[in-house]
Every structure is written in structure tokens, then in C-alpha cells.
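The complex appears here minus one protein chain, its other protein chains still in place.
Chain naming follows the written order as A, B, C, D and E, and within any one chain the residues start at number 1.
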Amino acid sequence: MTYLNELKDGDRISSVYLCKKAATLMTKTGKEYMSLTLMDKTANTDAKIWDPNSEGIGEFQELDYIYISGDVTVFNGTIQINIRRLRKAEENEYDPKDYLPMSPFDNDTMYSQLKNVIDTVKNPYLNKLLKSFFIEDPDFVESFRKCSAAKTVHHSFVGGLMQHTLTVTRLCKIYTKAYVGLDHDLLITAALLHDIGKVKELSQFPENDYTDDGQLLGHIYMGAEMISYHAKEIEDFPSKLLSELQHCILAHHGELEFGSPKTPELIEAYALHMADNTDAKLETFIEAVQGKERDKWLGINRPLGGNIRRTSEWTVKEDAST
Amino acid sequence: MTYLNELKDGDRISSVYLCKKAATLMTKTGKEYMSLTLMDKTANTDAKIWDPNSEGIGEFQELDYIYISGDVTVFNGTIQINIRRLRKAEENEYDPKDYLPMSPFDNDTMYSQLKNVIDTVKNPYLNKLLKSFFIEDPDFVESFRKCSAAKTVHHSFVGGLMQHTLTVTRLCKIYTKAYVGLDHDLLITAALLHDIGKVKELSQFPENDYTDDGQLLGHIYMGAEMISYHAKEIEDFPSKLLSELQHCILAHHGELEFGSPKTPELIEAYALHMADNTDAKLETFIEAVQGKERDKWLGINRPLGGNIRRTSEWTVKEDAST
Amino acid sequence: MTYLNELKDGDRISSVYLCKKAATLMTKTGKEYMSLTLMDKTANTDAKIWDPNSEGIGEFQELDYIYISGDVTVFNGTIQINIRRLRKAEENEYDPKDYLPMSPFDNDTMYSQLKNVIDTVKNPYLNKLLKSFFIEDPDFVESFRKCSAAKTVHHSFVGGLMQHTLTVTRLCKIYTKAYVGLDHDLLITAALLHDIGKVKELSQFPENDYTDDGQLLGHIYMGAEMISYHAKEIEDFPSKLLSELQHCILAHHGELEFGSPKTPELIEAYALHMADNTDAKLETFIEAVQGKERDKWLGINRPLGGNIRRTSEWTVKEDAST
Amino acid sequence: MTYLNELKDGDRISSVYLCKKAATLMTKTGKEYMSLTLMDKTANTDAKIWDPNSEGIGEFQELDYIYISGDVTVFNGTIQINIRRLRKAEENEYDPKDYLPMSPFDNDTMYSQLKNVIDTVKNPYLNKLLKSFFIEDPDFVESFRKCSAAKTVHHSFVGGLMQHTLTVTRLCKIYTKAYVGLDHDLLITAALLHDIGKVKELSQFPENDYTDDGQLLGHIYMGAEMISYHAKEIEDFPSKLLSELQHCILAHHGELEFGSPKTPELIEAYALHMADNTDAKLETFIEAVQGKERDKWLGINRPLGGNIRRTSEWTVKEDAST
Amino acid sequence: MTYLNELKDGDRISSVYLCKKAATLMTKTGKEYMSLTLMDKTANTDAKIWDPNSEGIGEFQELDYIYISGDVTVFNGTIQINIRRLRKAEENEYDPKDYLPMSPFDNDTMYSQLKNVIDTVKNPYLNKLLKSFFIEDPDFVESFRKCSAAKTVHHSFVGGLMQHTLTVTRLCKIYTKAYVGLDHDLLITAALLHDIGKVKELSQFPENDYTDDGQLLGHIYMGAEMISYHAKEIEDFPSKLLSELQHCILAHHGELEFGSPKTPELIEAYALHMADNTDAKLETFIEAVQGKERDKWLGINRPLGGNIRRTSEWTVKEDAST
Partner (left out) sequence: MTYLNELKDGDRISSVYLCKKAATLMTKTGKEYMSLTLMDKTANTDAKIWDPNSEGIGEFQELDYIYISGDVTVFNGTIQINIRRLRKAEENEYDPKDYLPMSPFDNDTMYSQLKNVIDTVKNPYLNKLLKSFFIEDPDFVESFRKCSAAKTVHHSFVGGLMQHTLTVTRLCKIYTKAYVGLDHDLLITAALLHDIGKVKELSQFPENDYTDDGQLLGHIYMGAEMISYHAKEIEDFPSKLLSELQHCILAHHGELEFGSPKTPELIEAYALHMADNTDAKLETFIEAVQGKERDKWLGINRPLGGNIRRTSEWTVKEDAST
């Protein structure tokens, strides 16, 4: 395929793209035309169909993969495609991976790592609870594996939620070894479940936007409620254990002003908050500087709090393992 | 010895204590007497010498270890010792460990772990810089090994600074493995040096209080300046590397309002801030709840932000390794 | 009965009081005694049993109503009762209303007003939902009718939650008439249910303190979850209606920093927040100034934000109806 | 008349509009032309007079109603009128209501409701004070009836100040019935007078912008001072009553950071603040969502604090009166 | 006289003191006695009259100067006077300066400096306005000369308001020389008048506390209103000049959250704010450290924002004039 970020003035192209948006408009002279946003993993590009009722233009909808032929022009300094022919693409004509941002880590691998972590949770109630989500609920599993961890800023790609969940869980695992007095099973369970509400808060790709429920209720509330319903299905699930687990979910943003209705009151809740915050901030930093010049200041980055730049390269590269 | 927290009304004791404070006062009837604060690792206790000029009372000063004989009484509900005889103790009559709060980790072990970490820093300038502090400067090493990491709240014991430094360094080491794009040598060096200014900010035990310079300049400024002087002694130390390292020190409190004159602008500075904050908060939590009842709310904890309590005990105890 | 705020030095009394706290202590000379806090609606008073093993002292526990005989003395300027005889009181020997702070409004009247409001909600789903709580769930009804609306500050008395709920609902009813575009049924339902989580957040009188779940999860979360479970029992309850109703509950504190995980995004949520805040603040003001001198400044009142005093009396009193 | 929001490319029009702005400019070739902003209640539209010295263009000024003939064109996607003929309109050629945003409530009706409320204030001093403004000062009455309650955000239309004043007064009336201890006459007087400073703070329509005094002194200060001068004219007006009334005016924004130099220290001041805030916020919400699609999120609304949308329609519509 | 800070156990005294407070109380045995607070410029001291109805105890009231004879004892470590005889003192028996805290600067000198500054204001309206307060209004002048500038914290002594006003005016005078574009007459007038509202906000010594109007309206509002009334008496006082002057008064606290209803919008208003803030903060610092040890940290000082101490002495003392 021809990636959208490679198009040049004068090109003639025939390729499949994802149609992110489509609208029928009217020229000043009263003639109908269509304005589309085409998308692949490299860019979003405007396209026009000046003669939408011509024979060469087939039926299609927003979010369809479409096969188009057309001419590339530059208008006001921006690339635009004038589409001459268009049809819905067949499933075998494209690979979704070319069209959506993806986690750099393999989805199957991450899922199997996640299942391994579940096995380390020995408390029978917590273990059953984790399996009720990650093993026994196929709809949940499918959503969870595809979902991003945020609309923008960090982990905003397919698999982002699972990648974030795994890193947070690994940091928590470290904490249980570095500090006495942390309950391993409670903390690891909370880490694995802390953002499950996001599968309801964010729609799936390519939209990846807040749902109505996401906007009204938020992933913190929805995640804690999901845990309540699942725990109710497990015989004799201890009510105090459930409350402590739900507290970890409710408090994981750390402060009321960041949307947690409770601040962390248990050490596991505090530890989860630190792990979540560490991964969110470092991943945000990495995504902000990667591919940038080392010597260039990039300006104020709101979530990180200040002006940032990539670090200079000084290290004499050798093995740096401990 | 008889620990101070075991004294009862009517006891007669003869034992060595650390004299934390001593003052000569006047009774309402115009008679001189002395008021002392005695200290061991279990408690601080008031003591009086009603006849300071008697033969049995030898010469001594604040912070001396003193051997006393006296009677225990209860006054206004508080234990008080009326001292009859007193002399400075010989060095072989006491073990300082009985008198000062100590890190639960062995001091020699921690120091040798720290030296091992230095060996993993391969950048020759940074490696030399670390050794100029932790190997080649015996005064610094002695202070660093004894110093606490804070006057109160967390790590407020002998060896606290080294314990905190090691844990922060370990978390940073984990980050370099979990995230791409972190400079191992810069981050580990910054982690090892981030709080060295505390050897000037806090006086040694048993005082463990802010020094005049600590109050006026703070450990953040003093630490960065110490690095500047040491780096000047290393031939060809790259100036940009020095600036980036000093930036990590200056920014490690994360926000201006917490006393950093710069917010983290490099990813290593951000990572150091997260590790420092994680250890400070989790250690504060651990020290606040340890030994407390599991079901009892302990009230608002200012540094942690809310009401806290120990977690209930649910875990079926088995091996929880990954 | 003899009210506790009427006791004088030298009185001999025989009366029933509520035993709020009881502890067995030791005198300095090693003798056991008991220290009690007695309570009626007028005051809390210390009492001592110097001879707890005497024949005249019967079995009892904290929160029992106890019949005592004893002598009133003044110790350090404070009234104290030295108890000579004590036994648990029979149910017919006391009226709980004499021992607990009560709403100035009649409990039965308020409950019947509340049922009348439910009838004005015509949306069948919302009407069923309200009845599932306020009519068909006797345990909930009993708790709701007795519960306070807060541990301190305002409505901290038996019936306080119902009184607050009714006033908030009345203000919301006014809003639906004063403004176009407010959904009457959604708003009135949200008003009636907005604080139901408090029956789980606060324990019943005389304790009236945060429960463990109240501290860990809070009434905002628990109230929204309770609605979820009840709505699930109602056939075809529209999911969007449920989300909008739950949003009103979650957002009713108005701002994240006051513990709402969402700010009001629907006008009914905003209206509920204004009504809740209006009643909380005006009731707090009323309770703070009532009974105080008109000319005296009472000092800073934290929830109200400043120094307050009662208003002077100027009005020529006549009928002031519109 | 032809409303400005109905114009289409190619129309020829002859109609009266309000000339909001007019400026004489120079083309790049050095020729004079005029650029106008025409206004009616539906829109603001640009217009040009390319030959301002032609015979058909009469004398006029900004804020005149002008009768124009011209051609409608589209330039850069925006409607523009090229004016061929222009003259000042006669008073009988237009109705100001077509040109300015108006309150949905009838101005005379609101004014007579306001006078009725004054009659319910029985305190003779307060009653006289209210009449000195709302009955006996015709200039004030005229300004007050036309003034908006704000430059933008809410009640930004002719009659807005009176509409806001009435609603705030009604809410306060409700409070005097729902709560004991509120002084009816003081509160109602304060409600009626709370924003009178706005007749000096904002200029009249069509400008409706901050005056120089409005910017320098603000309506809170000016309103309190106006009351001082009027009260001085009333014999024996009690000075403490005046201070308490002025306090209500000064404190009605509730917090220092919203421009009140005092926080509410009397319950009437607090009640006024709650009523003012309730109407400001709910009216802001109503104006923000009215006419919008029910399912569409409208983005962050600064004064309201978050993302907002209209509520879905669920209510089974029947009579909902209590 | 015998100053209160010089009394010792066992002294017999006969001297005049100011009676700041007096209350009649009852002993536990039901006998009446009186408890007084005596005051001079060095201290406040408790005194008791155990036999208030004896012949030797004359009539007196709070705030009278009283001549007493009595015995000094120490009770609970505090000095107490047992009064045997008491009568109101004659005016010639005491000098008020011995009883109230006084500005270190001579009152007459300050007043004549202030009059000199008025002469430098050449704008005839502003000059007349200043004279209408500081020359032609004897009641105002008397209050202004005696008033403090604050209840506590800084300038809390007789003459404090005039001292503060003079220093602020001097700083403003400097600014008019150091910066172009400052209107000398407007700024100096604003400086002289900026705190005149304090003569109504604070009661005179020895009470020196907030008045009811001071609490309800504040000196910022009252000062601006006083200027309004005075300016109205001056023929043709330009209204814009009045608004700009009042703005300077309203804005002189600099930020809304410090009680100014407007932030400084004119450069003279900003300059006045800087001068007022400079004098308030430096005088607060001086009063906080004077007489303290140079090497001792004094703890957090709220208005100044941190821990403070006196500076060490290093300067080689010679003439340091420029």
C-alpha cells in the first residue's frame, strides 16, 4: 500500500484506506460533493469526491475500509486527494495493523504474561475474581486486549490498556519485594483490575473516544462497580476484602482533584497509585520525546509540568546490568 | 541496661543513658537545680538533679553518655528520675546502638551494595564522580552512612539516608529495564547522589536536626553545588553532562512548590523524582501503620493526604514469587 | 429524669443515662476503677466507679442505658459523678428521645411527606425505583429514617438525613417550576436518592460515626452502586436513564476536590448540587448561630468560610407573606 | 424585514438594520471606502460602502438604525453586503425588539412583579429605601429595566438584570419559608438591590460592555455606595441596619476570589449568595444547552466547570405538580 | 510606677494600672470575688479581689485607670496580684504613654511630616480633598493619629496607622522619581488616604479590636466611601479623577483573595500596592525578630511564609551613606 505520509503533488494512487469521517456538503454554486478523512497508521488526509453520484463511486460508510483511485494535489499547502473511483474493500485486501496505532509489544505475548501473573495470586477469592474477568469473560477479554489506556497523551494505541496494566503490575510486584507489610495478593489483584473500567469508558479503535457512560460515570466508578458484580457471583467472597479492593480502585488517582472520590487510605492503594502514576508519567515522557532531536527544547508539556527535551548522549555503551 | 520505657514508680536504677539536653534552673525559692532529658532508643525521659553541687555529681555535658543512680517517681502522670549520683560513662560501658534509632538493615551490607551499584556505571566521568564521593572521601562516607534521610516522617534513623538512597537507586534500575530511552548511567548516578546534600542539611544523631546551612540553603542546592566542586576535579568532565546531572538533583522534588527550583525537564530527572516520591511515601506509610491495630483508623496523615489504617489480613500465605 | 446539664456540686442523683463509653483503668497505687462517659440529649458527663467489684455494681456494656445512684462533685472545674450503685435500665424506664439529638421535625410526618413526593414522579421506571427503596425495603427505610446527614457540622441528629433529603427535594421542585428545560422526574428522583449511601457510611446513633465501608468507599460511591443493584431488578429499566441518574449522584458534591468523581455535566446534576449545597450551608449557619447572642462575633467557621454572627433584630414584625 | 441570518448569495435587499460599528478605511490603491457591522437580533454581518461619497449615501453614525439597499455576496465563505444606498431610518420604520436580544419575559410584567415584592417588605426603612430606587427614581428605573445582568455568559439581554433580580428574590422568599431565623425584610431587600450597581457597571444595549467606572470600581462597590447615599436621605435610617444590608451586597459573590471584599458573615448574606449563585449557574447551563442536540457533548464550559450536554428525554409526560 | 514586667513573688505594690478587663465570679464555695486583667505597656497581669465588698474597694469599670495596693504571689508559675485596696486614679496620677504600646516615632513630628507631604500635592482637587481629611476634620485627625494599623502582626500600637501611612507615602514618593509615567499627585494622595477606613474598622486603644462595621464592611470599602462623600463636597471634583483615586484604594491589597474587590488596573494602584506590601512585610519581620537571639530559628511565621531568624552580625560598622 501507499502510506499517506508519502504522498506527493501529482501522484496518482490506488490503495485501501480507512474512512474515518465522511460528509456530504454543497459548493457555493449549489452542487453536492463529499469531504472525507482518510486514515492509516502514518497520517490523516483530506479527500474529496466531486461527483458523488457517478457510477465509479460505490456505497460506503464512515469507518469502512475503502479502496480508492484518485489524484494527489496540494491545496493551501496541504495534501488533498481527489477521488475518482471508490468501493468498499474486501477483508483480504487490507491488514488493520496498517491503519491503527499499535502497542510496540505483541498482544498475545502480553496476554499470556498477564495470565501468568494471575497464577501468582494465591488468595482463592481474588484468584477466582481475576479469572472471572480475564479468563471466563470472552467479551471482556476481547475489549481489554484492544483498548487503549487513554484517548491521548499516553498509551493511546491498540493494546495500550493491557501494556499499561502489565507495567503497573510489574512495578507493584517489585514493591511487594522491596517493602515489608504490603499484601501481595491484594496489591497485584488491584493492579490487574485498576483500569478495567476503561473498556466501558473508551470506545474501540479507530474511534477511541469517550463513550456517553465514560463521560457520565468515568472508569473509576465503573471499574469498582464491575468488581462488585463479579464478586457477588463468588461464594463467600469476604465483604471486607471486597471493600478494600474497591477502595484501591477508587483511590488509584491519588487525589480528589484527579477524580478519585477517596484518597489512598491503605498502603496497597497508595502503592497502586504510585505505580500507576509512574507508568503514566514516564510513558508520556517517552512518547513526547521519541524521535525528537536531542538538543531541541520542545516547549511546555502540560501533563509533565514544564519545558522538556531529550537527554544528550554521553553514555559509553556497555552492558549495564546489575 | 534498664530501658527507659520499662521504668515504674518506685524503682531504684543504676544505668547508662545518653544525656540529650541539660539545663541549670532556679527553684522559686532561689535554689539551683538541673533538668535533664535522658534518651535511649525506647524513650526520652525527664530527670532532675536537685543538688548539682554535691560530691556525687561529676562533670558532664549535653550529648555525653552518663552513668546515673537515682529514684523513679511519677509526677503529674509522667515518669521522672531524681538523680543522686552521676558520672560520664566509659566507652566500654555502653553500646550506641541501644541509644539511637537504627535502620533495620545492616550498615556494612548497605554500603557494600552501594559500592556494587557504582560498578555498574560505565561512563568513566560518572564512575569517577561517584567514587570521588563514596570511596575516596572518608569524611563524606562516614557522615553519609550515619545520616538520616529526614528529621521526622520517614527514614528518621541512623542509616536512613543510605537505605533511602539504595531503594531509590533500585527503583531507578528497574525503570531502565522497563522503559526504552532512559540513560542508565545518568539515572543511576543521579539516584546515588540525589540526597547527598542531606549530610550538610541535617546534623548527626542524636541531634538529627536542621543545621543553619540546611535551613538557609537546603539539601537540594547544597547537593548540586557539591557535585559541581567534585566534577571540577575530574579532568575533561563534559560540561553538558554535568548540567544534566545537576538538573536531576535540582528537579528531584518534582514541583516548584516542593522546593525544586526546576521541574523535571529530562526523562531521567522525571524518573528520579518518581522513584524518590515512591520510596518517601511508601516508607512513610509503613512507618505510620507498623505496630498499629489492623482495624483502627489512625486519623489524617498530612504527608499522605488522608485518614489511614492498616490493611486487614486475608491472604492465604504461600510463596508469592513470579 | 435529672438532665445532665442541670447537675450541681453536692447533688445526690438517681437516674437513667446512656453509657456512651466505659473503660477499666488503674490508679497510680494499682487499684482498678472504671471511667464512664454518660450521655443524654443535653450533655456528656464523666463518671467514676471507684469500687467496680462491689455488690451494687451490676453487669453492663457500652451503649447500654444504665440506672445509677451517685454523688455529684466538681473536679478541676468540671462536673463528675461518683457512682455508688449501677444496673442496666429496663426498656420502660427511659425514652430514647431524651438521650439522643433529634430533628425538630416529626419523623412520621417527614416520612409521609417523602412518600407524597414519590407519587409526583410519573416516569414508571423512576417511580418503581423510588418505591423499591422507600416503600418496599423495610431495613433501608428504618435506617434512612434514623440516620443523621453528617457526623458533625449540620443535620447531625436522628432524622437528619430525612430532613435534609426533604429540603433538597423541595428546592429542586422549585427549580423545576422556575426554569424551563429541567426534567422533573429525573431531578426529583435524584434528590430523593442523592444521599442514600449515608445509611452505609454512618453508623446509627448514639455512635453516629464513619463505618469502615464509609471510610473506604464513601456515600457517593455506595449510593450510586445501590441504585445500580435496584435498577437491575426493574424490568427494562433504560440504561441511559440509569447512567444519567447515577451521574447526578456521583456529581452532587459539585467539584472533584469535594469528593465527586465527576463534575455536573447535566443540568439536573447541577441543580441537585446547588440544592444540596444551599441546604448544607444554610443549615450549618442556622445551627451555628441559634441560641447565640445577636451582637457577638463567633469567630471563623471553617465550612462557611469566615467570621459569623447572628443578625440584629430590626424588622417591624407583621405578616410577610407574598 | 429580512433577518440577517436568512441572507443568501445573490440576494438584493432593502431593509433597516442597526449599525453597530462604522469605519472609514483606505484600499491598497488609496481609495476611501467604509466598513460597517450591521446587527439585528439574529446575527452580525459585514457590509461595505465602496463609494461613500456618492449621492445615495446619507449621513449616519454608529448605533443609528439605517435603511440600506444592497447586494449580498459571499467572500471567503462569509456573507457580505455591498451597500448601494443608505439613509437613517425613521423611528416608525423599525421595532427595536427586532434588533436586540430580549428577555423571554415581558418587561412590564416583570416590573409589576417586582413592585409587588416591595410591598411585602414591612420594615419602614427598608420599604422606603426600595421605593427610593424602584419607584421614585425614574432614571434608575429606566436603566434597571433595560440593563443586562452580564456582558456574556448568562442573562446577556435587555431585561436580563430585572429577570435575574426577580428569580434571586423568589429563591430568597422560598428560603425564608423553609428555614427559621432568616430576616425576611432584610433578605428580600438585599435580593432586590444586590446587583443595582450593574446599571453603572455595564453600558446599555446595543453596546452592553463594561464602562470605565465598571472596570475601575465594579458593581459590588458601586451598588453598596448607591445604597449608602439613598439611605442617608431617609430620616433615622438605623445605621446598623444599613451596615448589615451593605454587607449583604458586598458579600454576595460568596468568596474573596470572586470579587467580594467580605465573605458572608450573616445568614441573610449567605442565603443571598446561594440564590445568586443558583440562578447564575442554572441560567448559564440553560442558555448553553438550549437548542443543542440531546446526544452531543458540547465540550468544557468554563463557568460550569466541565464538559456538558443536554439530558436525554425519558420522562413520560404528565402533570408533575406537587 | 512599678512596671508589671518587674513584679516578683512577695512584692507589696501600690501603683496605677489600666484595668483592661473585670469580671465578678463565684468560688466553688459560693463566695463572690473579682478577676481583673491589669495592663501597662510592658505586660498584662491577672489580679484578684477576694473581698469585693470591703470598704477599701471603690467603684470602677473596665478601661478605668485604677490605683491599687496589693501583694504579688506566684500561682501555677504565673504572677498574680491580690488586691487589698483599689480606687479610680485621678488624671494627674498617670501618663497614658506608660500604659499603651506606642509608635517609636513622635506623634506630633509624624503629623507635621504628613502635612508637609500634603503641600507637595499640587492638583487643586486632590489637595483640597487631603485637607478636608487631615486638616479640616478634627475628629478624623484625632482618630487617625491614635489608631493602630492592624489588630496584631504589625504596627499594632498607638500611632501605628500614621507611621505606616508615612512610610508607604515615602516609598511612593521614591517610585515617582525612579519611574517615568507615574502621576505624582494621584499616587501620593492615594498613599495618604489608602488606609483611612481603618479609623472605622478598628476601635481605639486599649481595645484596638475590629468594630462591628469593620467586620461587616472592612476598611477598604469604608475608606473608598469616605472619599466619595468628601469629594462630593468639593466643587467640580472631576468624576474620572475620583474613580481613579477610589480604584487605588479598592485595589491596594493587590489580589482578590486578600480582600480587594479589584486588582490594580492603573500603575498608581499597582505602585501603592507594592509600597503597602513592602512596609507591611518588612515591619512584620522587624517586629518578629527584634530582641531575639541572632542564632535562633524562630519557627514558621505565617504572614511571612516560612521559618525566620535574625541575621548574624558581620558588618564592619562604618558610615554607610551613599
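Assume a contact is a pair of C-beta atoms (placed from the backbone, for glycine too) under 8 Å apart; a residue touches a chain by one contact, two chains touch by 3 or more.
What you are looking at is a predicted structure, and each value in this text was computed from that prediction instead of being measured.
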{"item": "Touching the absent chain when the full complex is considered, from B:Thr2, B:Thr120, B:Gln215 or B:Ser312", "value": "B:Gln215"}
{"item": "Of B:Met102, B:Ala224, B:Ile267 or B:Ala280, the one touching the omitted chain in the full complex", "value": "B:Ala224"}
{"item": "Residue in contact with the excluded chain [from E:Ser14, E:Thr42 or E:Thr278]", "value": "E:Thr278"}
{"item": "From A:Leu25, A:Ala43 or A:Val74, residue that would touch the chain that is not displayed", "value": "A:Val74"}
{"item": "Touching the absent chain when the full complex is considered, from E:Ile49, E:Ile66, E:Leu100 or E:Val117", "value": "E:Val117"}
{"item": "Chain not shown, touching residues in chain B", "value": "212-213, 215-218, 220-221, 224-225, 228, 240, 243-244, 246-247, 250, 256-262, 265-266"}
{"item": "Where the unshown chain meets chain E, residue by residue", "value": "116-117, 120-125, 167, 170-171, 173-176, 178-181, 183-186, 238, 240-241, 244, 254-255, 262-268, 270-271, 274, 277-278, 281-283, 285-286, 289-290, 304-316, 318, 320-322"}
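Here is the rule we use: only the chains that are shown with their structure count from here on.
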{"item": "Copy pair chain A, chain C: interface residue numbering same or different (half cut)", "value": "same"}
{"item": "Pair from D-E, C-D or A-C with over half of its contact pairs in common with A-B", "value": "C-D"}
{"item": "Distance between chain centroids, defined by C-alpha means - chain A, chain D (Å)", "value": "46"}
{"item": "Whole-Å gap separating chain B and chain D, where each centre is the average of the chain's CA atoms", "value": "63"}
{"item": "Sites on chain A at which at least two other chains make contact", "value": "212, 215, 240, 244, 262, 265-266"}
